[in-house]
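For reference, the structure discussed in these notes is given below.
With one protein chain removed, the remaining protein chains of the complex are shown where they sit.
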Amino acid sequence: MEKKKVAVVGATGYTGSEIVRILAQHPGVELAMITSESRTGEKFSDVHPFFQGIVDKVLQSAAELDRAASGANVRVTSDGKSDTAGNSRETIEDVDLVFLALPHGVSMDYVKRFAGRSFRIVDFSGDFRLGTPDVYEAWYSKKHIYPEGFGDAAYGLPELYSERIHLAPLVANPGCFPTGALLALTPLFASGLITGEHVIIDSKTGVTGAGVKASATNMFSNVHDNFKAYGIKTHRHTIEIQKILEDVARNGEKPSQKGVSPVQFTPHLLPVDRGILTTAYVRPDEPTTASALQDLYRRFYRDKPFVRICDAPPSIKDVRASNYCNIYVDFDERTGNVVVISAIDNLVKGAAGLAVQNMNVMFGWDETTGLAHIPLQP
Amino acid sequence: MEKKKVAVVGATGYTGSEIVRILAQHPGVELAMITSESRTGEKFSDVHPFFQGIVDKVLQSAAELDRAASGANVRVTSDGKSDTAGNSRETIEDVDLVFLALPHGVSMDYVKRFAGRSFRIVDFSGDFRLGTPDVYEAWYSKKHIYPEGFGDAAYGLPELYSERIHLAPLVANPGCFPTGALLALTPLFASGLITGEHVIIDSKTGVTGAGVKASATNMFSNVHDNFKAYGIKTHRHTIEIQKILEDVARNGEKPSQKGVSPVQFTPHLLPVDRGILTTAYVRPDEPTTASALQDLYRRFYRDKPFVRICDAPPSIKDVRASNYCNIYVDFDERTGNVVVISAIDNLVKGAAGLAVQNMNVMFGWDETTGLAHIPLQP
Amino acid sequence: MEKKKVAVVGATGYTGSEIVRILAQHPGVELAMITSESRTGEKFSDVHPFFQGIVDKVLQSAAELDRAASGANVRVTSDGKSDTAGNSRETIEDVDLVFLALPHGVSMDYVKRFAGRSFRIVDFSGDFRLGTPDVYEAWYSKKHIYPEGFGDAAYGLPELYSERIHLAPLVANPGCFPTGALLALTPLFASGLITGEHVIIDSKTGVTGAGVKASATNMFSNVHDNFKAYGIKTHRHTIEIQKILEDVARNGEKPSQKGVSPVQFTPHLLPVDRGILTTAYVRPDEPTTASALQDLYRRFYRDKPFVRICDAPPSIKDVRASNYCNIYVDFDERTGNVVVISAIDNLVKGAAGLAVQNMNVMFGWDETTGLAHIPLQP
Partner (left out) sequence: MEKKKVAVVGATGYTGSEIVRILAQHPGVELAMITSESRTGEKFSDVHPFFQGIVDKVLQSAAELDRAASGANVRVTSDGKSDTAGNSRETIEDVDLVFLALPHGVSMDYVKRFAGRSFRIVDFSGDFRLGTPDVYEAWYSKKHIYPEGFGDAAYGLPELYSERIHLAPLVANPGCFPTGALLALTPLFASGLITGEHVIIDSKTGVTGAGVKASATNMFSNVHDNFKAYGIKTHRHTIEIQKILEDVARNGEKPSQKGVSPVQFTPHLLPVDRGILTTAYVRPDEPTTASALQDLYRRFYRDKPFVRICDAPPSIKDVRASNYCNIYVDFDERTGNVVVISAIDNLVKGAAGLAVQNMNVMFGWDETTGLAHIPLQP
């Protein structure tokens, strides 16, 4: 396998360290550059000490990527230090793919800067997920500075959109909640089973979803032994789920005329590091059975190596530290509701693992390359 | 305040120790007897060492209550040992109230045994909550051996049924999930705002709800850093919520003709000791506003000292170790759904504290007597 | 009981909310004033929402205490707002006792400001615990601005110094680690059993010991499922333990000539909210037995209501949310070492509860007044 050169832009956060954890052992890539504007010049393992002796590479500024672009012969010396003047440097001008592990609003700036560059981009942020700038601006309360990017962007859920991803110059890596919710609900909407009434999505996430910056939100004593809801009726992932479900319903096996009723999405904060469990409630047009639904799901995901249809409700530890999404689906005869539950690791299948899966699809590799992590339990 | 004599039957479980924790400092009661069949003769503090030096009372057999009933002059000596032959014993024949902290199926046996006794009973189990034996048998898969008891029983949620509780010889203490769910939803159904469609109740509970017996369910490594759903579409608290909501809808301010649509109830297991957070989704017949709903709730609970209507979604630590129920209600204009969230401590407001509140109502005392615990945070 | 007026200066931290939790239900006090400089004018329950409907008192500036001192007729209106001009205000000039729940370095400033005032002070900080300014300055790397205060200060561990505390105008509330370590080791040094060699104190604390301010230290994902040591050989509580042990050895039943060898103290950070467990290792001059040691400890603490000598190693949950200190002592014949373990709740016996116990002693009340909290388990 000829190695591709990849860069990670933004390495101080949880998704940054997680993607380095995966890429460092991926057989197809060379981790050519890791950047951080706030910690430039320090070692990656200074920021994340558990990498001591494993990834001690020096953090560079993302500006090196710009310079590389402009023809400067930027190289990285063997000890990880960049040297713009020297001539024994490894060139990074031909980096093949860049992962942007940046917050929304910042990412679009980089995507704009990198326009016309030969490398492809996987963007972790929400900046290019929503199809059009007006929807973005309505939900993110922010002017979109690079609407042209939407034309290049594929929504990076390979279980649904692998063909587009394979060709796209820019892949918008899905939000962590949408990944779990969409994998849970897509078979129902794609098959035309559900057309109306309510779509209730009650999700519960680990704390790493709130990011690495210390705040009252992620303080131990505010989270430990505790539980609460947040972002009721306003969370930005609501519209992302809505838009993709509508796309799925329109373009599924049995396209629906009625569309998808407004999605009710409520996130909650679990006292755990990693994991999202989503419990979704929808009502099919006709009564069905649990086994019919399970068949539908097994069929729908039969070639998808990371989706496991389960006989019992999954727990988040069943998928922890892995790229799996475990799904349980049931039908309640008494109420007429379908209940679907999905479990993912928000940092892997909900972020860094999914990004690597997208990279695999972009490069035409087997989707599972470098992603064979067995869940960690206990 | 003249002290009432009370007994706790079944003291080895979490609700047993919790009610002793509360009763030991209640100004109106004398804790006359604590029983355990499996640990008879040991001290209460042998079973629960954190009571060392606080409650060292010797555990008796519940048979002592029977003997007392039959006229035997049962007394308890000052060192807590019972002595059926001696004559220096404290009599327990005139116990005023018995708390049955027993599992369902066992409780009804005791209620039957105690029929005709002068003391009143607060029963923690599900045996007398459902009104009729056929409903019980359908959901508990068990023959009801004492259907006569239903006639004596009041459903022990004082925020709704304080008049009946005041007079009832037998109070069926609600289930932990129904307590949180009913306090969250009752104002909507009692006011006739909601008549149809879906009632989705997504609840999350701490581990103590699973009881004190060691099992795979409550092992640390299966719970810690983990989260999952269980009892999907089959949990027995479903029917309890359904029945009371129907009663509330029928007898509320604006009785509804349509009844209550089937309740969808899904419990989940949180990696915490105590607490239940319930997120409920219903759709009002007409659009409303968040502030109208908050007014409704504040009005409905204006004389209820343990219900706090909150401006932000509550967390379970906001009520931990207290008898409070915190409630947040909101209306989502985009979806047309009402979202209600309630938080309780499952061992206090969901069990032992509620039982003491019921006792206070039964004896005509102020509801808050002995229940002024401030939540413990952090 | 005639009520004493007390004030809490510094109410936004964990010790601030914890002492209000205790004082709000203390039968002997009126909580006349709660101050915060950063949140002046807000309600206490805005800062600590779990107090909603319980303590909604408005936070004042500590400057009100100064003004009261200077003769201004400061009053607090019934809605908690201070009004320096009005005349219907409740006077606070005659406050009897002030709790300073402030960081070290800040406290001494207040103690100096309050010099000559009629109220007494319990200071939570380390500013007046070490007897002399030079020791303070060596370990706290800070100039002491009020050395005169040491003359007024008693070390506030009532199990050892209740007579001095009873009379002292200023009580220096012990550090959380010293409280657990000193209660564990004092009987050995006071009885002259130990004179030499090593004193190893290995302590493990809950996160609330690190304070309420969000930082990398107390972020959930850095603490949860984790454990580490910190402050090795430099923690300031080392010298506090050393000084008091030396005082105990000098003034015990059998004064020792040899003194106390240098104390090795290592704190560790537990993934729990509350609690300190201390494991101490010392070597007696002569071999002894476990039962002789237990007798010694039971005798030493026989009139101390908050110290419980246990037959098995205690856990921190055995004392959680209470003012108890549980102690286990053992002798290892193979090694010749005494192993002593103590457990306390760092926010109660290690801070706020101990402060209230000191207040009780200062006012000549029973030590347990308002402190009869039963440990919360689970």
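Letters A, B and C mark the chains as written, and numbering starts fresh at 1 in each.
Definition applied: a residue touches a chain if its C-beta (ideal position, glycine included) is under 8 Å from a C-beta of that chain, and two chains touch if they have at least 3 such contacts.
Here the structure is a predicted model, which is why all the values come from computation and not from measurement.
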item: Touch criterion as defined above, residue of B:Val9, B:Leu130 or B:Val207 at the omitted chain; value: B:Val207
item: Contact residue for the chain not shown (choose from C:Asn222, C:Gln294 or C:Gln357); value: C:Asn222
item: Residue among B:Thr132, B:Ser221 or B:Thr234 that touches the chain left out of view; value: B:Ser221
item: Contacts of chain B with the absent chain, listed as residue ranges; value: 14, 207-208, 212, 214-216, 218-225, 271-273
item: Positions on chain C where the hidden chain makes contact; value: 197-198, 200, 202, 204, 221-222, 224-230, 232-233, 261-264, 266, 268, 270-275, 277, 279, 281, 283, 313-317, 320, 330, 332, 334-337, 339, 341, 343, 378
item: Residues in chain A touching the chain absent from view; value: 14, 17, 21, 24-25, 48-54, 208, 224-225, 273-274, 308, 310, 312, 317-319, 321, 326, 372, 374-378
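Note that in this section only the chains that are shown with their structure count from here on.
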item: Mean-CA-position distance for chain C and chain B (Å); value: 37
item: Inter-chain centre distance, chain A versus chain C - centres from mean C-alpha coordinates, in Å; value: 47
item: Centroid distance [mean C-alpha coordinates] between chain B and chain A, Å; value: 42
item: Per-residue overlap in chain B, given as positions that touch at least 2 other chains; value: 224-225, 273-274, 317, 378
